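Of the protein chains in this complex, one is absent; all others appear in place.
On to subunit A.
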Amino acid sequence: MRRAIFAILVTAVGLVLLLSFKPHELTAVATPPSAASPAPAPPSAGSGGQRKDPHDEDEEGGSDDDEQTGITHQQQSNGTTPQTGQDSTAPQAAGAWTGPGAVAGATSGDKVITGDIADTRWGPVQVQLVLNGGTMTGIRVLRAPDGNHRDLAINSQALPTLNDQALAAQSAQIDAVSGATYTSEGYMRSLQSALDRAGL
């Protein structure tokens, strides 16, 4: 079952530019570590403020130094490095649930599992899912990169698709995706960590 579920999410994840739902502040998390980060550019005016880059370790404990070094050479203009933003006490603006089991806890036997935060070049990704028995019945995005206009522009189209695909693509048996974006790969890693945590 686990392989099938991973196949679901790998299929979906590779297909979509995953970006945040809403231009709201996310809850602040741990400050970014180090020294090796390039100096952040000033936040652009229209973007509604930047959030902290959590740099939480995902399950592999990798540091982000290597990711940072890649940015200046390879990216075109617009991918801003996640900024050190202000602390926010606003409630976390996670995305809407997708799927029949999406009202978490509506059915007895529902279990809500939160995946690890997966760092990507463009920012952190984190997903949450509902399991009923061995089946994933609901899924949503808790956090995703939202640092530039491109992110915000594509959001509302991409995310419902991503979640639908993750739930629906049971039989595709896809093992990996080529050409996937970094953010969708982050989605995949976070979701995989949730499945690992669920013991599937």
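Quick note on the criterion: contacts are C-beta pairs under 8 Å (C-beta built on N, C-alpha and C of every residue); 3 or more make two chains touch, one makes a residue touch a chain; residues count from 1.
By definition in this document, contacts and distances are computed from a predicted model.
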{"item": "Name under which UniProt lists the unshown chain, selected from \"ABC transporter domain-containing protein\", \"NAD(P)H-quinone oxidoreductase chain 4 1\", \"FAD:protein FMN transferase\" or \"Sn-glycerol-3-phosphate transport system permease protein UgpE\"", "value": "\"FAD:protein FMN transferase\""}
{"item": "Positions on subunit A contacted by the hidden chain, ascending", "value": "3, 10-11, 14-17, 58-60, 62-64, 66-67, 69-79, 119-121, 154, 157-158, 161-162, 164-165, 168-169, 172-185, 189, 192"}
